[in-house]
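One chain of protein is taken out of this complex; the other chains stay put.
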Amino acid sequence: MKAAIVVFPGINRERDMAIALEASVGRKPRMVWHKETDLDGLDLVVIPGGFSYGDYLRCGAMASQSPVMGAIRAHAARGGHILGVCNGFQILTEAGLLPGALLRNANLRFLSMDCHLRVERADTVFTAQYQAGGVFRSPMAHGDGNFFADAPTLDRLEGENRVAFRYATAGGAVTQEANRNGSARNIAGIYSENLRVLGLMPHPEDLVDPLMGGTDGKPLFDGLVAGLTDTRAA
Amino acid sequence: MAKEVNQALAREFGLSADEYANVLTIMGRTPSLTELGIFSVMWSEHCSYKSSRVWLKTLPTTAPWVIHGPGENAGVVDIGEGLAAIFKMESHNHPSFIEPYQGAATGVGGILRDVFTMGARPIANLNALRFGDPKLAVTKRIVDGVVRGIGGYGNCVGVPTVGGEINFHPSYNGNPLVNAMTVGIADQDKIFLSAAAGVGNPVVYVGSKTGRDGIHGATMASAEFGKDSEEKRPTVQVGDPFTEKLLIEACLELMATDAIVAIQDMGAAGLTSSSVEMAGKGGVGIELDLDAVPQREAGMTAYEMMLSESQERMLIIVRPDRQDMARAIFEKWDLDFAVIGHLTETGRIVVRHKGVVEADIPLDPLAEQAPLYHRPWVETPKRAALGAVADPVGLGAALETLIACPDLASRSWVWDQYDSTVGGQTVKRPGASDAAIVKIEGRRRALALTTDCTPRYVLADPEAGGAQAVAEAWRNITATGARPLAITDNMNFANPEKPEIMGQFAGAVRGISAACVALDFPVVSGNVSLYNETEGRPILPTPAIGGLGVLEDAAQAVGLGLTPGLDLVLVGATEGWLGQSLWLREIAGREEGPPPPVDLAAERFNGDFVRGQILSGHVRACHDVSDGGLLVAVAEMVMAGGAGARLLPGPAEVTAHAFWFGEDQARYVLAVPDAAAVLQAAAFAGVPAMRLGESVVGDLTLPDGAAMSVAALRTANERFFRAWMD
Partner (left out) sequence: MKAVVTVMLKAGVLDPQGKAIGQALQGLGFEGLGEVRAGKVIELEIAGSDKPTVQAQAEEMARKLLANMVIESFKVEVA
């Protein structure tokens, strides 16, 4: 699998993502500066977390206008896979590659803690190594992770089975208490229509090493390697 | 500005009559306004350490593993494998009272720059915070702003905030303490210093533009607060963590080349202190052309530019043949890059603006004749011994009160707002172990980090309190299995012109020195913040200690969370010392007696034993015994891990409440699979140890039979912050 991580000014979890990818892929991913415009030959483009442009206007707004975004759109149009985590998810919604928007957390405070995610479907390349309905733990760290979309959009996302993860209890119950940032319908991550673009707020890349307290995030990256290495020729 | 320079103006700038007379002697004429400004900031308490220097010189600063001690931007220690840890703690107290969010945020930004200016990538932030009485509305506002400011800056720059401490006391009502610590990692052969060299070499300004922010911040940091502090708001700087992040990346990129001769951040007194110190340390002269300084505001004067404390700026002496490459790096990161002068052989700082020489000062006398005061001091009187104190409530009720009190309540409300995992190397997050554990990327090696001070002990006995702060930092590192290496100290005291305050300072320094020597734990960097009083009310003396240790393998680190099926062993002797304990304050309502004595030989002996047990793999959890005493320590292990515990009665010769709530030092609680083996090893080593009980699935059961569920303990422990702030 050929993977690249896009680096915007102010992104700060690119190293975490590179470590997680290297652990699953076996080699370092390519790091792409936001002024580059060539993403040919890549299986996976990752937009990592952080504070692109300081999140000064709106989280992800300025990054979504960056030169590299044209290449990312082209990659998506080719049917390429894209993973956007945290700020990366915000950038994808600002760019219109995923629906909805991420508002300030309902309690108006930054939230840094572990959360539990219920896997809504296990037949995508991102979740193939999880169980549908299963739960995994992940760190999260954001000030604006409150997923919002209007009711028809939410209905459509659910109707098309495009909700990737929901905030849940460790036992898998989708409750209000588990939904710390106040996201609509506990949504933590969503897919594009072709299921090849995934955006999520939590950071599975920060839980791929037993030394850091667990490997709950590793199946996501292992699944990508297994899925994208096999289908490359296709 | 048409102000006439005279003694009255000098006084307004914080220079005494004697100091101004010396300025006149050095200059041989009346200084210009800009020159007076430069003298006033360089000779301020903040930059010159004029009241504290004679005492700071007595601190032990060397060890075989110390690469650079005090005198550089931060301390540097050898952590093995060719790597160095670079760290320092610094105060931002006054700005945080005036504008809590920006004060705390720029405090974090400033200490980050002190560390990455030496070539280190910052890998962890900690902060030691002291606030006033939680019953006051203003305290709530300050806590909220400071926590948001630390998070706002640290989260954005992408350096995990992994630890720290918070105390409350009414003495901090008008004067909170915000002490921020940053730790970075560099290759030992890629450490950058600030001494300028090479006559003719360009002086390069990088980072943000200069505005009128924080003019005279350094002199403000050296003055007592009066009623007019509220009106000093315009001098507060605003932080820009996004630019700081770019500056970190750009500087590290430049540092990977051979372009840099010397580099220093523009901290307090910005352009003045950086240029004066760099040239002074290098024994060269420096000439600045202020027309070339990137400016955010129109019509700035030389005086304003030299004294501006605009944030996120650095000064670099660059090799002339690498100037274009350096410029390209900063332009890639959208940062200003301007050649604003060059080094000379004159030994003077010459500042030009619009064709006029605005300042021309000889550097040697500016540094060497900086004031140095042997302030009069008096020894702090010893507190009368505390007689027997009866237990009015019993163990269970006291425990419930203590774990819910502001000084012991869970800090998770605070940690939950700090990104503690960014970087992907955080092995033990806040609350999981006595010291935070952060691994070094790509290695097995990890650092153990903590901040500690018990101000009420320091007030009651500065020498014992100073030693205790160092000992507790050493203990917290030891309790994870790490080897303590060195400390940074942040000395927060009140007005040094008062002999009893200077006596507190002197006593604390003596105690810190003794502990550093006994524990092989030298001071490698630090900061002094004086005049911390409002309308004559002094803060508790607060020498905050930031400690750093190393673990060869991160997998060896132990936390404090208890799991079921283990024996609990207490290491260290218990006399039942209630003087200055939290039990005495919270349960008996008294703040009396001498603090617990610190037996440094016992600290060393007991700690080395505990670390040996951990590294031999015999220990599943470990927690040092500090605020609140033994029962609080056990309850904290229960709450962190979720297992309960059944405790045995203590020895008959100590009353139960003194045994369980006394704050005797040099003690640890260990959770081990086999108490007999550990007790035998302790007996063999001559270390006092006893079995306390066992961990179980279920409740915490006290020796008197009272039982408390883990959930009830956690609820009591969580209540304070959530009820107060949410």
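Think of it as A and B in the order they're written, each chain with its own count starting at 1.
The rule is short, and it goes like this: contacts are C-beta pairs under 8 Å (C-beta built on N, C-alpha and C of every residue); 3 or more make two chains touch, one makes a residue touch a chain.
Keep in mind the model is a prediction, meaning the values are calculated, not measured.
Although it is left out of the displayed model, the omitted chain contacts the following shown chains in the full complex: A. The hidden chain makes contact, of the residues A:Arg30, A:Arg58, A:Arg156 or A:Arg185, with A:Arg58. Considering the full assembly, A:Gly100 is the residue among A:Pro29, A:Gly100, A:Gly199 or A:Gly213 that touches the omitted chain. In the full complex, subunit A touches the hidden chain at residues 57-58, 61-62, 65, 93-94, 99-101, 103-108, 146, 148-150, 182.
Just so it is clear, only the chains that are shown with their structure count from here on.
With centres set at the average Cα position, the gap from subunit A to subunit B is 36 Å.
The touching residues of subunit B, when paired with subunit A in their complex, are 148, 151-152, 155-158, 240-243, 245-246, 333-334, 415-427, 429, 439, 441, 554-555, 726.
In the complex of the two chains, the subunit A residues touching subunit B come out as 9-10, 12-13, 15-16, 19-20, 49-51, 53-56, 107, 109-113, 139, 141, 143, 203, 205-206, 208-209, 211-213.
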